[in-house]
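Only one protein chain is missing; all other protein chains are in place.
On to chain A.
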């Protein structure tokens, strides 16, 4: 009987049909609107040997051609010497190295050109003006090149942050950390977590959308549960890493404290290699907290000089003591300074009992506080060293006056800071921004809600929230990724 239907089909129009190219391209969002071509001076301002001017956008080739006319575009990614001239007047501007990077193999993913010109202000402004006269070109806004690279998927969000940090890196450790982040290590780690979570979510979503109609395999929800549990453990462990990455990025708080006239300000000046604090033999010279950023053995630190801790002085100094104590509580590392020749004095003993011993025993609020005990003025000591009866915790001897013992102190500081900031060249990538920590914590909290939810739609919602937090770090996170996993892993549909 069904054969009869063929005649119906056959009767339908059967005209000749020319083959037709399918104009449709793959789905997915259209490329982010590039539109304008931008240019900017990419090296620093001011007179210099060579200045680099960059363009990015579809008119880059046109710009390069107009400035180097009548020559054609140089070969891609090969440095060529060209005479630059103003396209309006034809007036020569400079003899410069030019580079042509056709997209997408360029920093921004768009067509890019680079002009390595001589760094005189007149040359730079001449070339910039010439570029501005090319139709379709406009000056770049701050960060626009990086933004375009991000929009074209050349850099992930954490890589952008890494790039910004690399540009601003002042110490060796910061540079290593930023370079690792720019290489995408943090991004890679988070993406791994996000993939696990997306997979778990996809399995839950598959169970919601197809569980009833199709035969999904047994136990897909159990598998999602165990994946979530593993992720919780991994996130928890990474979060316990605490603020190491942030300290490395913004500097560890190192607070110099001790009784009056122990030589705290001298130590600060010695470490920062500049006269930050006024030094005098008079006790109570430093009354407020003085801060200075320093590079300690390659690690960034914020060094704070504080008022000497003592009681029964005037209201101004008393306020200074209060501030010093507050700062001590916030410190990542305390440099406790005592006068080696004056260990028996009441103020020294008091400081040892109230600040040094408790810190060594672990502070009551559970926060680990690191402390280095420094005995200053070793030049005043007899040959036998400090009074053995004082019963001191481990200490370092130093003379701020002669500089003796400084190498030992720096080595001890390096060890302490490495532990505080983490060694950026080994171990798991660190969370360098509070933002990262916030979203990881948010993710972890949401995973807790997943376990409690009894309604499967609510459980899935918790996973969606958790995934949302992770993708704030990595980017991405559309629903299409979930569907891709569903259809890859399960045979679903009617």
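In the analysis below, a contact is a pair of C-beta atoms (placed from the backbone, for glycine too) under 8 Å apart; a residue touches a chain by one contact, two chains touch by 3 or more; residues count from 1.
Here, contacts and distances are computed from a predicted model.
Visitor: What name does the UniProt record list for the absent chain among "Vacuolar protein sorting-associated protein 45", "Protein MTO1 homolog, mitochondrial isoform X3", "Nuclear pore complex protein Nup85" or "Monothiol glutaredoxin-S9"?
Guide: The chain we cannot see is, by its UniProt record, "Protein MTO1 homolog, mitochondrial isoform X3".
Visitor: Based on the whole complex, identify which of A:211, A:284 or A:476 touches the chain you can't see.
Guide: A:211
Visitor: Contacts of chain A with the missing chain: which residues?
Guide: Here the touching residues of chain A are 1-3, 5, 8-10, 12-15, 17, 20, 22-24, 26-30, 205, 207-215, 452, 455-458, 460-461, 464, 479-480, 482-483, 486-487, 491-494.
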